[in-house]
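A single protein chain has been removed from this complex, and every other one stays in its place.
Chain naming follows the written order as A and B, and within any one chain the residues start at number 1.
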Amino acid sequence: MNVLKQLLSDRAASLGAAIILGLVLIAILAPWIAPYPEDVTAFHLSERLQPPSAEHLFGTDRMGSDVFSRILFGARITISIAVIAVGVSVVIGVPIGLVAGYYGGFGGGFLMRTSDVFLAVPQIVLAIAIAQTLGPSVENVILALSLTYWPFWARLVYAETNTLKKQTFVEAAKALGASDYRVMVLHILPNTASAIIVRTSIGMGATILTAAALGFLGLGAPPPTPEWGRTISEAREYLPEAWWYAAAPGLAIFLVVMGFNLLGDGLRDILDPKLRKGSR
Amino acid sequence: MRRLEIILSRLVWFIPTLFGLVFVVFFISNVIPTDPARIVAGENATEVQVQALRVEMGLDQPLYVQFTRYIADLATGDLGKSLYTQRAISDDLLHRLPATLELTFAAMIISIGIGVPFGVISAVKRNSFVDQTLRVLSVSGLAVASFWLAMELQMYFSTKLGWTPLNGRIGGWGPDEITGFYVIDSILAGDWESLWDTIVHMLLPATTLALPAAATLVRFTRAGVLEVINSNFVLYERAMGFPTPLIIWKYVLRNALISTVTQIGLIFGALFSGAVVVEAVFDWPGLGTYAVQSILQSDTKAILGFSIVVGVVFIGVNLLVDIIHTFIDPRTIQ
Partner (left out) sequence: MKPTILALCSALALASPTLGVAQDRYVHANNSGYDTLDPHTVFDVARVATRLNFYDGLYRWVDNPPKLIPWLAKDHTVSEDGLTWTFNLRDDVTFHDGSLMTAQDVVYSTERLLALKRGAGSLLLPMIDPGQTVALDDKTVAFTLKEPSAIFASLVPNILIVNSKVVQENEVDGDMGQKYMIDHIAGTGSYTLKRYDPARGFVGERYAEHFAGWGEKYFDEIEFRTVLETNTRIQGLMRGDYQGLDGYLAPDQVERLRSDEDVQINEQESMRVYHIAMHNGRAPLDDKNFRMAMVHAFDYDGYINEIMQGTVARNPTIVPGNLWGAPDVPGYTYDLVKAKEYLDAYKAEHGDEIRTLKIGTLAGFSETEQTAALMQNGLAQLGINVEIESSPWPVISSNMQNPETMPDMVPYWKSTYYVDPNNWVGELYAKRYAPTRNVSSYMNNEVDALLEEALVITDQDAREKLYKEATKEIYDDAAGIWIYNTKWFGPYASNVKNVRFCPVGNGQDMRWAYLEN
């Protein structure tokens, strides 16, 4: 509760939270709030590439569909890619980091070296290799992002666990006969939570950008999916005349990533007092 | 002694990490649904021709044999031939590497040029209007999709205003390639026109690439400088009546430099991977364009080679940064 209060008192962070809340609402309510919900698959060829007007807030695209409606539906894809990919990364990365950090030794070293292999190449490069191999689809984008993103969480939790396991309260729990599993899950994990939450918020933004880039390169969802990155690459052929076509999805990406970054920043300030002292 | 130990332990891990990378990427790229032999054979080939090629390319062998062969070739610097063009992939990548590095360095200079001063200003004028504005801008810089920004900048500055060239590294063919870095080659050839043309061509792509990195730098520099400003020795000197600009110059910048160097590995990675997409927008004849083309042609071998080269450059730079770091920031050794 305290966290929430603090969050609301930070203007930037609450703006971020509001943007994300808006995005989630839009994603859920898209079929009802979009002015032309049928335009995800329906075309009006005689109305191609019309500039923004009262009828079409963000103009129309190459098939005569309403850009605004498609952007709203695109939010669904964006949010599901980000949530699932980051979710999977957390589910894979956190246990690995926890186990490796707690037990250390050769096994722990091996796990961390494995994660280093994935961190050795920029994420987008590996994601490109995977997505290109598996073929373009939303599922494969999610898979590619998850496979390349988990090491970030593993690293983070590994470092935290490494420090925490030497703390007195862990020693005490062990002395009282708690099992390793119990110590990890009940004593260490809760103490890494804030770091995980901060990393997750910022990771969402980064994931959305990478997913959009894959879409832009033609590795994402097939047409006529209203994915934002793909829409931008479609729009490119019609620049500079149809400026609205590329501007709308670009701004949508910007807004959403900004939301996650602001929230992440705010959360970091609140949850991580060490950093707070430094940056405030 | 401790320094040597750190450097050695990093070096020792270089080879296994690289091996792991090749292992991962190799097996990923072999899940591919296409038949490389058919791509090589071309559209009009018959089944018999394709089968012959499969044998010739070793594709009839089990995967572990193919992997062993690949590793053996890799050890001699041979990344195989592109499926699509039949060119040696290592030649192709080496030929394009300078273009990407030149762009990355230019972007690095721009991002440091923007990031560090603004970070210092932001810290010194903490919580002022300037600081708030810079905070918003730096968060924005990290939120923009670079390919989109690249397109919009190109549309505005090149298409509409005509101030900058549309695409490419240089207008004509440029100076004879000695190093492959056109800035250096132009200077070596004394060809000032080419030098200018090269710089003008770099402006938009390098700026696009630099913005997110600059945003990161602003944030880190700010935090780093604040830490120093609040430290006891600065407070002491201030109490002693030293003028603020002198204090900033003497202590703060030195320490800001350390935090920047720490970030360089990170920033280099960001710039280098950002180049993949930005190059594609500006037709920059570097690794990124090569990768995108290979994607379009499903040239798995080329993508494999590309990932490995990027990985090597990336691991190498991080290694270098770690080593430099042990020299300029003695704390790491303790």
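The criterion applied here is as follows: a contact is a pair of C-beta atoms (placed from the backbone, for glycine too) under 8 Å apart; a residue touches a chain by one contact, two chains touch by 3 or more.
Please read these numbers as outputs of a predicted model, since none were measured by experiment.
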Could you tell which one of B:A214, B:V281 or B:L304 touches the chain left off the display?
B:V281
Contact partner of the left-out chain, one of A:G59, A:G97 or A:P136:
A:P136
Those residues of chain A which, in the complete complex, touch the missing chain
41-43, 45-46, 48-49, 62-64, 135-137, 218, 222-224, 234, 236-239, 241
Touching residues (missing chain, whole complex) on chain B:
33-35, 38-47, 49, 52, 82, 84-87, 92, 95-96, 99, 154, 158-159, 162, 165-168, 171-173, 190-194, 280-281, 283, 285-286, 289-290, 292-293, 295-299
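The working rule: only the chains that are shown with their structure count from here on.
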Suppose each chain is reduced to the average of its Cα coordinates; what separation in Å results between chain A and chain B?
22
Mind listing the chain B positions that touch chain A in their complex?
13, 16-18, 20-21, 23-25, 28-29, 31-33, 135-136, 139-140, 142-149, 151-152, 155, 159-160, 222-223, 226-227, 269-270, 272-273, 276-277, 280, 291-292, 295-296, 298, 300, 303-304, 306-307, 310-311, 314-315
In their shared complex, chain B is touched by residues of chain A numbered 12, 113-114, 116-118, 120-126, 128-130, 132-135, 205, 209, 212-213, 216-219, 229, 232, 236, 239-240, 243, 246-247, 249-250, 253-255, 257-258, 261-262, 265, 275, 278-280
